[in-house]
Structure formats: structure tokens, C-alpha cells
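Report on the structure given below.
Note that this complex is displayed minus one protein chain, with the remaining chains in position.
Entry: chain A
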Amino acid sequence: MPDAPTEPFIEMRGIRKSFGAIRALSDVDFSIGHGEILGLVGDNSAGKSTLMKILTGAYHRDGGDVLVDGRPTDFRSPHESRDRGIEMIYQDFALCGNLDVGQNIFLGRWPRKGLFVDRKKMYADAETVLRRLKVDVNSVYQKVESLSGGRQQSVAIARAISFQPRLIVLDEPTANLSVMATTQLLETMAELKRLGVAQVIISHRLTDIFEVGDRVMVLKRGQNVGERRIAETSEQEVLEIIVSGTPTA
């Protein structure tokens, strides 16, 4: 368990971002250590997704620094952050329902043999990734749209894992899941942590964060308003910060 990592894996300092007249983020700080699970919480429009999209390069910040392994970066697109080991799983999973599990895991980078897609290798590798994740998907040949929400998410996570990431950002991962699928997801997250993958959960559901998280960070109206270690706080306290939300230093 990484207790107060000396050098954080990722650090964001003084992030600012406006959309037209709306200031979405003002001087937001953020950090996460190797293999840490951080819950990012706050009201709607608190700026959680915006902050993470700036981290992955989907949005461009107006000001502030993003440091990965202590080095300043300027990602222009999610593809650049992916090369540095940062993956994001979107709320709707961003999968192609008409393709099967194997094709989705290797979406856009299907292995090739000469001119053609190397189907044998693709499905074999997909099996390997799924097994490593210990998730339960019937068959790599099954079309994703015929899977339930929980299994679709497993495919999305498997896809993220196959990039060998060091950080996975999960946007509202439990929003569309049944209770059972949520339990399974939390197990998967613990498994990822054992593999040394840092994770950020953007969520409204504190219960889930308290189950697997190490730390929780609260945003309100685009500002930091609080940060607690899970072991040293309660859901009640975090809830109070979300609601009353006085900016902290």
C-alpha cells in the first residue's frame, strides 16, 4: 500500500479552464501516486470530468502545469497521453457494439499478418488480457452489443489494460451498472491495484469509493475544497465537504 508517496506519479498544479464566459476550473491542484486509487467527487458541474479530460489531453488547459513523473507535459490529444500510460474509460464505454469482444479490445490497432488482420493472434491475445483481469466474458467472439452493461464495461477495462497503462481514469463507472456488476467492478479495480495501476474514479457514489479508494478529493464549482484519506474520514464528513464546500489551502 503506497503510504504518502514521496514523488507523485502525476501532479497537476494551478489548472485553469474556461468555456466562453463560464470558468470551469480555477487554480485546481491534483496529484496521484503510483498504484493509488483516488476518488474524485463533487456536485454536477464541479469540474471533475473537465479536469480529467485536461489530464488526458481531450481538452486544452488555459493555464497551469501537468507533470507526469515530475516532467512537465502538454498532451494535445488522448493518443499522446496514452503513450505515457494514461487511459480513460468513458461513461458510455466507447465501444463498437457491432464488433465482437476481440475486435473491440484491439480497436484501431488490430494485429496484422501481411495485408490481413491476424485474427488468430487477435483472439488469443484478447483471451490473455481478459484472463489477466479475471473478468467473466463468455467468448471473445461475442458481439459487444449483445453483452450486458457490466460485461461491456469489462471489455472497456480490458481494452484499457491491454495498453499496459499506469493510470486509468474511470468516468462514472458504476452509473449504468447493476448492484452485482458494481461488486464485480470493485473487485476488478482491486485486482488492477495489485497490478500496480493507479486509478481515478469520478463518481457520485461515495460508497463505492470508500470500498476500494485510498484517498478522496472534492471539487466544487471548479475549485479544490477538500481532500481526505479514506482511512481517516467518513462518508458523512466527505458529504459535508461536498455540500458546504469551503475552499481549503
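We take it that a residue touches a chain if its C-beta (ideal position, glycine included) is under 8 Å from a C-beta of that chain, and two chains touch if they have at least 3 such contacts; residues count from 1.
Keep this in mind: contacts and distances are computed from a predicted model.
A single chain of the complex does not appear, and UniProt lists its protein name as "Ribose transport system permease protein", one of "MBL fold metallo-hydrolase", "Cell division protein FtsA", "Ribose transport system permease protein" or "Putative circularly permuted ATP-grasp superfamily protein".
Only one of A:His60, A:Arg76, A:Arg112 or A:Arg229 touches the chain withheld from this view, namely A:Arg112. Of the candidate positions A:Ser139, A:Gln164 or A:Thr207, contact with the hidden chain is made by A:Ser139. As for the chain not pictured, it touches chain A at residues 19-24, 26, 45, 78-79, 90, 93-99, 103, 107-110, 112, 115-117, 138-139, 141-143, 145-149, 152, 176, 221-223.
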